[in-house]
Every structure is written in C-alpha cells, then in structure tokens.
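A short write-up of the structure that comes next.
Shown here: the complex without one of its protein chains, the others still in place.
Chains: A and B, in written order; residue numbering restarts at 1 for each.
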Amino acid sequence: MEFETIVGLEVHAELNTKTKIYCNCKNAFGLEVNTQICPICTGMPGTLPTLNEKVVEYAVKMGHATNCTINNVCKQDRKNYFYPDLPKAYQISQADIPLCEHGYVDIMLDGNEKRIGITRIHIEEDAGKMLHNDAFQGTLVDFNRCGVPLIEIVSEPDMRSSAEAKAYLDTLKSILQYIDISDCKMEQGSIRCDVNVSVRPKGSTEFGKRVEMKNVNSFSGAMRAIDYEANRQIEALSRGEEIYQETRRWDDQKGVNVVLRTKEDAQDYRYFPEPDLSTIYIPVEKVEELKKEIPELPNAKIKRYVKELGLSQTDAELIAENLPRVKLFDECIEISKNRVSPKVISNWVLGDVSKYMNETGRDIAETPLNASLLCRIVELIEKNEISNTSGKVIFEEIIAGNTDIDKIIEEKGLKQISDDSAIEKIVNDVLAVNQKSVEDYRGGKTNALGFLVGQCMKASKGQANPAKCKELVLKYLEQ
Amino acid sequence: MELYEYSAHELSEMLADSKVSSEELTKSVLCRAKATDDKIGAYITICEENAIEKAREVDKKRGKEPLHPLAGIPIGIKDNISTKGILTTCASKMLYNYVPPFDAFVMKKINSADMVITGKLNMDEFAMGSSTENSYFKKTHNPHNLECVPGGSSGGSAAAVSAGSAVVSLGSDTGGSIRMPAAYCGVVGLKPTYGSVSRYGLVAFASSLDQIGPLARNVRDAAMLYSLICGYDSMDATSQQREYPNFAELLNGEVKGLKIGIPEEYYGEGVDNSVKETVLNAVKELEKQGAEIVNISLPSTKYALNAYYIISSAEASSNLARFDGVKYGYRTEEFTDLTDMYEKTRSEGFGDEVKRRIMLGTFVLSSGFFDAYYKKAKLVAFDICKEFNEAFQKCDVIATPATPATAFKLGENIGDPTKMYAADICTVTVNIAGLPAVSMPCGKVNGMPVGLQFIGQKFSEQTLLNTAYAIEQLNGEIKPAEL
Partner (left out) sequence: MGVDVRHLAKLARLRIEEDKLAKFEKDMESIVAMVEQLPEVSGDASGLDPEHPMKLREDVEGTDKLSRNELLANAPKMQAGCVVVPKTVE
C-alpha cells in the first residue's frame, strides 16, 4: 500500500524587541548567566507582568504577513506546569483567543506554488535554560531567557513531505526577517519548531493518529525527523501495528526518536485567563497602520524579479531568500535606472557579494560596500572602462575600506586599454619575443593562443581589453 | 494617656507641633507591642531597631523640610506585603526565611511618607482563612476576648490596631480579609475598589480579587492612610488611571438624603439575630439624620460563596505553584529527584488549608471540570456585578452586617472547612464585583464588637468613609482594647 505523509508544524520565534515581554529586562542572547533578570521574570512573590506593546505590534505584523484575521480584542491565559526553567510555574500564553488566526502562506517547491494554512499565531513568554554538566551532581538554571517574547505559529496539517515542511519553514523564516521581528538565528534557538506527523493510505481523507515530536533544533533536523517518523509509522502500519497518539523526542545525532509521553499521561495544563492582565485591545486604525508597514514579501518579490526584471526563477529565489542580498539588489536596481541589466547586477550579488558573505559570515551592510558603489563598478565594466578582473580588485579594495573608485583605478592602473593602436603595439612586442608559440599555433597547437593572450595581458599589467587582445593576436596568427 | 492610645490624626498634629517626637511615640507603641504580644500574637516580626532609627530620622527632618501628615507615625504591615530587607513570610513555613529584594508599591508610598514600620503582622497562611489560626508561626488572639479569634486573614493587622500595638496597619482583602477581622476586633477596615491600590509586591492569593487596604481605630486615620496608598501604578496592569481626592480632608458625617440599600439576602438565615439587630439599629440612627432606607434585592448572593471559593482557589492554585523550593523559601532536606523535591517541599512547606485550596483550584481548572466549575463561577460573578449595578440605581450605599456573627472561639471551626468558609458570606460579593466596602464598628453583642459593612459603587470610597464617619460620630472614636 502507498502512504501519504501529513505534516503540521508549530514554530516558535523569539521576537527581537528591546525588552522582555512582561518586564523591562533587556532581551539579549548570550550574556552572562542570570544577569538579565529582575524580580518579575524570576517569579518573585508579589510581582506582576506588564505587556510590552511592541510584542503585540510584532505579532500583528506577522499576522498580516501571513494573511491572518487579527483578533484586536483578546486576552492572555496561564498554562500551568512545573519545571525549574519556568519560575512562576505557569507560562503566560494565549489559549482560546489568539492574536491572529485563519491565515496562510504560499510556499514554492520545484517551481510549484502551494498554499499552507496558518491556524493561529499567539504571543507567549520563553522559559529559562537548564545547563547540564556531567561533572556536577545537579542541573543549573539560568533565567536570562525567561520572559523573552515568543510568537507561536501553528500551521494546518497541510504539508505532505519533509521537503514541503522545509519550504514552509524557509518561507516563514524569510517573512520574519523581511518584517524584521525576529533574528531567526537557529544556532541561538531564536527559531524552533515542534513537528506533528501522521500517515494515511494514499487516497484516504481521514487523518491517521498524530505524533508530536519535540527537540527539533534545525530546519534540516526537521526534515530528518519527519522522514524518520513517517517511515516508522509506515513500517509499523505495514506490520499491522497500531500508531499511538503520543509525544516523541527527536535525537538528531542518533537520527531516531523515543517516546516522551503517551496520550494517557498527557499534561493537564489547566489553562485559565491570566488575572494579572486585562483585555488586550488594539484599535482598528492601529491594526491597519501596522498592515501598511509590511514590506513586499519574498513571494511577491520573486514573482516581480522574474516577470519584470527577467531573472531566472532560481536566481530570483536565491536573492529573495537572503535579506541583505535583497536590500543590495533592490537598491542597485533603483540606482542603476536601467543603465545596467538586472541580470548583471544579479550575477554580482549572487557571485562576489554572496561569496564574500558566505566566506566571512559578515553581512554586506557591515562593510563599506553599498549599492551605489557596486553599481558604479558594474557600470564601468559594462562601458569597457575596466576589465571584469579589475572590477573584482575594486570590489575587494572597497570591502577593505578604500571607497574612492577613481583613485583605486588610477593608483592600481586599472583603466582598461581598448585603444587599437596601443594594444597592437603590445601584441607585436609579445609575438616578437614568443616566436616559438606562434609557430606552435600555426603547427596546429591551438592552445598556444591562450598563452599568447595571457602574455599580452601580463605585458599590459592587466589593463588591456582581453577581447581586443584576443582579436588582434588571432588576426596576426591567421595572417 | 499613653502615646500609643492616640489616633494617627491626633498624633499627626502633636508631631507637627513638636509636642511629641516620633521616637517617643514609636517607643511607646513598640513597648505596648512587646508587652501585649505574648497574649495577642499580632506580630511575626517586630522591627524595633529599624523603627527607632527611622523615627529619629523623621524627627531630624521635621522643621527642616515639609513632611507628610503621616510622617513619624508607626504602622504595622501584613506579612504578605513585600518589604525590602524585612522578612516577608505570608505566615508560611514555605517563606519562613524569605527576605524580598524589593518593596511593594504601597511600601514605597509608606516610606516616601516617612511612616515608621513597627513590624510584620500575623495572618492566615497565604491569606487563606477567616481566623488567623492557619498561621505557621502562631495564633493571634482577639484583644476583646483572648479566647476568641481576631478573624482573618488579616487577623494580626486588626488585632494590633485594636490592642494599640500599631497606630494603623495595612491588610489585604480577597474575600473579606480586612473587613472581617476589623469587625471581630472592633476597628475600621476599608477594602478599596479593585484597581485603586497597586497589588505590586502583595504576595498574590487570588489576583482578580486581592486588594490592599487600611485598618485603623477611626475613620479619619483610615482615610489618611488610604489617601496615601491609592493611585495608579504602571507596574500593575489592573491598576486604574484616575485622580483621587484627599479623602481625610473631605471627610464629613453628612448623610442627609443618602439612600441606604438594605439587601434582604444579607439578613436572612445564617446571620445571628443580635448582629442583625445591632446593624439595623445603627442604620436607623442614620435614618434619623436624614438618610433614606431602601429595600433592595441581590438574589445571586446565595451563589456568591461558591463562586468565590472556585475562582479564588483556581487562581491560588496557580499563584502558589511558584513555591517549589527552587528560587526562594523552604526546600526540603532530602530528595531523590526533581519531582520528589517538588512534592516534599510543597507538602512540608504548606499547611493543610493551603493544600485544600490548591487542590480545589486544581480540581476546578482540570480537564473536564473547567466548564462546570470555573466557567460557571465566572458567569455567576458577572450576574453578581449586574445585580449590584442595578441596586446602585436605587441607592447610594448598601448596608449589611460585615460578618454573620461576632468572633468565634479559637478552635471552634478548625476541623470543618465549610463551616469556616461560611464566615465569609457577607463579604465575598464585594471582591467578586471589585467594589469598595468599609467595615465599621457599630456596637457590641455579649462584649464582642459587631461590624457594619457599607458597600459602594466603584471608586465611591469617599461616600463610604463619610457614612462610616456618621456612625463614628454617634459612638465616638475607638480606644485601644484594655489588656
């Protein structure tokens, strides 16, 4: 029998507000343990929460960006459970009335678009961190992360493969980055997900028993976890076994999952309305105002790049998936005003710029390079004033802090020689001292051409227009 | 007459005129506290050194800079209000060693007014109880009859003021915890409108019902203290942004034309006849002064106690979950793992009544029971609010007994939780509706004080205090009980 995999995802994203959700402690990652804390986020007796207005705004923006209905009148609820990283022994969250619900995002997979439903988006607080150390007879608790604002984005069970899940996660991540509400740093845990997987015979309309997986720490881990779990369920069903609704824990290193909780010992969170906070009300005008702040989102951007700028789907996607690239590309297009083809700019952005960002891990915005400098380089090349090689030299000089392009060209002698008589002189000189290669070529060894052009370029200190050089060398050889 | 016997408003003038120093006054009150507290048991912590030091400091300031009218006046604080650097136990073993690193909002107000903190007052553990017998540390006795309870949960706050071991005090009221002990001990107790006094730093029992308020031996003192502690606090999301008058300055005993509602439900079965009579006699005196009596009905009152115990216990079960031996307070000595540590810590740290409330709250919120208990209780609460609103179309204040009977004997109700709960029958509706109410001594039955409760619309504290003041003018200000 053939089976179909059903995937639903619960994504938690930490918001990049200045302060925590319920107190004015700094919202920052990686600082010394228990230094970003106060009586409120450590759950001292008598303390009370106050809701950060930016958290509400950011969540509403995410709602808009994912086509949700915004519940502008809502509330918060307590989710009760005991754990040392949860100082109040309840998490302030939202239960029956989330801030946003009934939305969707469109994902692209192999050139096909698919719509994934968003059930709800709600706001809540993060828990602290437990530090385990084998050398020590206990667990240490760091409360710095307590009260860091989170949005939980719950999808409909609309995905049918791990690849779709990955595409969905990538889409959410780029939306979060586009609207600038989360750093989305996987390695810092600022975006995490729980995975729900079930399988059913192909053609069936009923859902199978759903298994929730915790501890999925990366998008690629999510794919592995989904594939593993779907296979596990399919194999079990094929053996005639039953699937149980349960929570399993994914171990990415071993590539397996184990039962964490069965349905019977499911937690009873005893949700009830948070009495320390009253009604959240966002005036309709404010909701609309926030909608206007949503920039062009990745999907729309990709479509525009392909349709209006003539980029390939692949290039458009590659640019759109990375916000610094998008910013640089869009600015270049704006500045160049059709003087340079978008394709050439795209080649630079996806070529040297991306290479630099990947190799150094730095964002281009942290360097002196900006759109107008990059456009200038591209234009100089297009106008044959400098060679492509010289363009790369200038690019590196700019990154190193030297932003005066004219000065670089002058000092490094990068101005391209396209003047026929000047190049002819160089060619004649080179051929005169390389008669052996000339004979080789004429004797059928055509690769001597490359050598001779190279020598000409060398003699011109790279300034000669290589095409012109080649043209003249060839002309002479064929005489 | 000893200094501790004077009222705060008298002392305020005496201090201002330099007829007496805060140091002398503070020593007199501390002396009274030490002399009587083995009988009364009002204090968990007496802050003798700090108090005298503070008093000296205020004496030095006096004349050099403008001082608050309550500057230099000794005040006792219920032990569930966070006091920076001073033990705050909630009368629980769970917090036997807990010293808050911050002050409650009200303590900032008290300190900024240069009041002198005499110490921390006994209470029912985590404010759960009606007799102050649920304290881990000691039982408090009623100054009017040492065999009787002072009421609860602010038993220490009422007994200290009644005994003269504090000039005024702060208590907290979740279902009657200021008004009931005020009634039993024969002092004035004000439960303010929900949202008028910040709860920041009040160790939460039931967040939607808790409110801090003053206890005093006369209405003017209560009004002065209330004026000090009320006001908006950005740290409490349920705090109301509004202007408050100076309640003490506007105090008058004018009741002419005041419509006093008498709800039949508060005078029915279960309320002691002699208490009813005493209360109604006092109301009649107001009628003689021009007040108008209106009969009203608040039919949902019969469900109030049930709704109250469901809502307050639900919130308490969540609020008290943080006491787990991890961050502060008691931690059990030996344990095998995390769950064992949690269970032993909480079982050893909490008393039986607290455990019952936590279990009740856990029950009403648990899967499958939420709708039948918590949700229904909330709907009843809405009905109670609605009925009060309707009643206030017909009257300005509502007069009821503050308690169904006078103070009972220690140990009398301890074995029967539901019988103990019934003592809150007259007071819980006020918390459910978030209204203000004052308990005013209006006479005695068999030598024990009777409290008359006036309930008003939200933010009608001035009317309530004025009405109480009219009663006070009939009987005169209260003096500390003789011991």
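Note that a contact is a pair of C-beta atoms (placed from the backbone, for glycine too) under 8 Å apart; a residue touches a chain by one contact, two chains touch by 3 or more.
Just so you know, these numbers come straight off a predicted model, no measurement behind them.
> Among the options A:Gly103, A:Pro273 or A:Gly391, which residue touches the chain absent from this view?
A:Pro273
> So which of B:Glu265, B:Asp324 or B:Glu461 would be touching the chain we can't see?
For the chain that is not drawn, the touching residue is B:Asp324.
> Using the document's definition of touch, tell me which of B:Asp17, B:Glu269, B:Asp337 or B:Glu482 contacts the absent chain.
B:Asp337
> Which is it among B:Leu146, B:Leu250 or B:Leu379 that touches the chain not included here?
Hidden-chain contact among the options goes to B:Leu379.
> Just to verify: which one of B:Ser347, B:Asn389 or B:Asn475 makes contact with the chain not shown?
The one listed residue touching the chain not shown is B:Ser347.
> Can you name the residues of subunit B that touch the chain not displayed here?
Contacting residues on subunit B, toward the hidden partner: 97-99, 101-102, 234, 237-238, 241, 303, 305-307, 309-310, 317, 321, 324-331, 335-344, 346-347, 350, 352, 355-356, 358-360, 362-364, 366, 372-380, 382-383, 417-418, 421.
> Which parts of subunit A are in contact with the chain that was left out?
17-19, 23-26, 32-35, 37-39, 42, 44, 50-56, 73-75, 82, 84, 96-97, 130-132, 136-143, 268, 270, 273, 277-281
The rule we apply is simple: only the chains that are shown with their structure count from here on.
> Return the distance between the CA-based centres of subunit A and subunit B, expressed in whole Å.
Once rounded, the distance between the two centres reads 56 Å.
> Applying the document's contact rule, which stretches of subunit B touch subunit A when the two form their complex?
My answer: residues 80-82, 88, 90, 95, 98, 100-102, 104, 199-204, 206-208, 234-238, 314-315, 317-318, 321-324, 326-328, 338, 342, 362, 365-367, 370, 374.
> Which bits of subunit A are touching subunit B when the two form their complex?
Of all residues in subunit A, those touching subunit B are 39, 42-51, 78, 80, 82, 84, 87-90, 141, 268, 270-272, 275-278.
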